[in-house]
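The complex appears here minus one protein chain, its other protein chains still in place.
And now, chain A:
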Amino acid sequence: MGRRLLSPARAGLRRLGQAAATLLAGSVLVWALLALAPGDPARRVLEAGNVTNPTAAQVEAKRAELGLTGGPARRYGRWLAGAARGDLGVSWVTGRPVRDELGRRLPATLRLAAAAVGLGAVAALALALLAAAAPGRWPDTAARVLSTGALVVPGFVVGLVVLHVVVLRGADLRVIADGRWATVLLPAATLALAPAAAWSRVLRADLLRAAGSGHVDVARARGASTWWALTRHQLPHALVQFLTVVGTGVAALLGGAPVVETVYTWPGIGAYAVAGIASRDLPVVQGYALLAIAAYVAVSLSVDLAAAALDPRVAERRR
């Protein structure tokens, strides 16, 4: 072995450092959004507060209040310190703190994301097991056709078609999406469609790779069924990789959430961010982007740590 293995503690610390660096780099980009955007934020905030023709003194005062004085480094520092405390500025449209606006809509998005990840992971697992149990035969082909279809059709098209069908058929005017668990199924399924398709392909390949190991041949020779070999030998091997792929896929879900939320009028932060973009409400867009980055970094960090904990070979080295 050429490379020395890092101790788990050091590897963990290094991973934590990487996460912090990613978060910091992301925050610079998000902050630059505001710094590079045309127009004067102080003026926009005053206008949002119904001060249509602010005096120079009022603008100056607002600018000081918003921390817009000094060089870029100082302004970024102040903004970052504020963001770390949860202060994401005020909406240019409503004049209310972005944190409150996002916080109010966050539970709906969390519900949607959780349902989508759960639904997608289960669907991917089922599809991949089905395909890997009979590689090259019709269930495998059907799974491939299904997942390719799910991958190439964009989420908003699926959403529109689903809405159309549901609204046309169910003329009982029932609520289709209001942010509660009871109505999460359709938007979550729409959101999960493409990621689940990708996950199932990765898992199928890993399952079949594991099937090439000698111990799977031995298990089959001693009378193990296809299902037994799949679940006891192949799946545990493929699961760590699957977990990583699903974790990374959460980023895709976050990216797809604004579109799906908008199509279904789901009252989450994604739809709010789209509205923010439409009304050029930059602090809202910033707040959403920052939140998405933080969520992505947190998810991928916990996936990495979980994958390490799940792998008994890592535990072996620790002993």
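To be clear about the criterion, a contact is a pair of C-beta atoms (placed from the backbone, for glycine too) under 8 Å apart; a residue touches a chain by one contact, two chains touch by 3 or more; residues count from 1.
Operating definition for what follows: contacts and distances are computed from a predicted model.
The chain not displayed here is annotated in its UniProt record as "ABC transporter domain-containing protein", chosen from "ABC transporter domain-containing protein", "Acetyl-CoA C-acetyltransferase", "Phenylalanine--tRNA ligase alpha subunit" or "Sarcosine oxidase subunit delta". Residue A:His233 is the one among A:Arg105, A:Arg204 or A:His233 that touches the chain not shown.
Shown as candidates are A:Pro38, A:Gly71, A:Gly136 or A:Gly223; the residue that touches the absent chain is A:Gly223. Against the chain not shown here, chain A presents residues 213-215, 217-225, 233, 236-237, 311-313, 316.
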